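Showing chain A:
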Amino acid sequence: MPTIEVNGKSYETDEEGYLINLGEWNEDVGAYLAIEEKVEMTPSHWEVVNFLREYYNDYQIAPAIRVLTKAIGKKLGAEKGNSKYLYELFPYGPAKQACKIAGLPKPTGCI
Partner candidate 1 sequence: MGVEMTEATGGIDFEDEESGVVKKFMFVNRKAPYGTIYALEALEVVLISAAFDQDVSLAFLDDGVYQIVKGQHTKAIDVKNFSPTYRALEGYDIEKLYVEKESLDQRGLTEADLLVDVQVMSSADMAKMMAEQDIVISF
Partner candidate 2 sequence: MLHIVNKSPFENQTLDSCLRVAGNADGAAILLTEDAVYAASKGNSNESKIKAVMGKVKIYALWPDVEARGMQDRVIEGIKMVDYGGFVDLVAEHSNCQSWL
């Protein structure tokens, strides 16, 4: 199994780079995964990442993009609850990239 190394500690990932053990995640790991995804993290990025972690904690799944935009709109306001905003933050797909940075598994239905 592939591993990544952050602050001298190694973490297992799957072949696509998603963290295996959700519980091992911390902000440094998130920051490392973001660099690998070529995403420059800003407070807006972290807001989405933290939202995703909360969502996963509540429901035990990573949401589909449509569900994510709706839920973000509800919680953080309509100006953020649309795919344009989320794709600007995570150009290669908010569900894919933000989930990876958040240490979540790949969303169901996301091929």
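Regarding candidate selection, all candidates are chains of the complex that A comes from, given by their letters.
Keep this in mind: a contact is a pair of C-beta atoms (placed from the backbone, for glycine too) under 8 Å apart; a residue touches a chain by one contact, two chains touch by 3 or more; residues count from 1.
The model shown is predicted, which means the values in this text are computed figures rather than measured ones.
Only one entry among 1 or 2 touches chain A in this complex, and that entry is 1. Interface of chain A with candidate 1 (complex): residues 58-61, 63-67, 70-71, 93, 95-96, 107-111.
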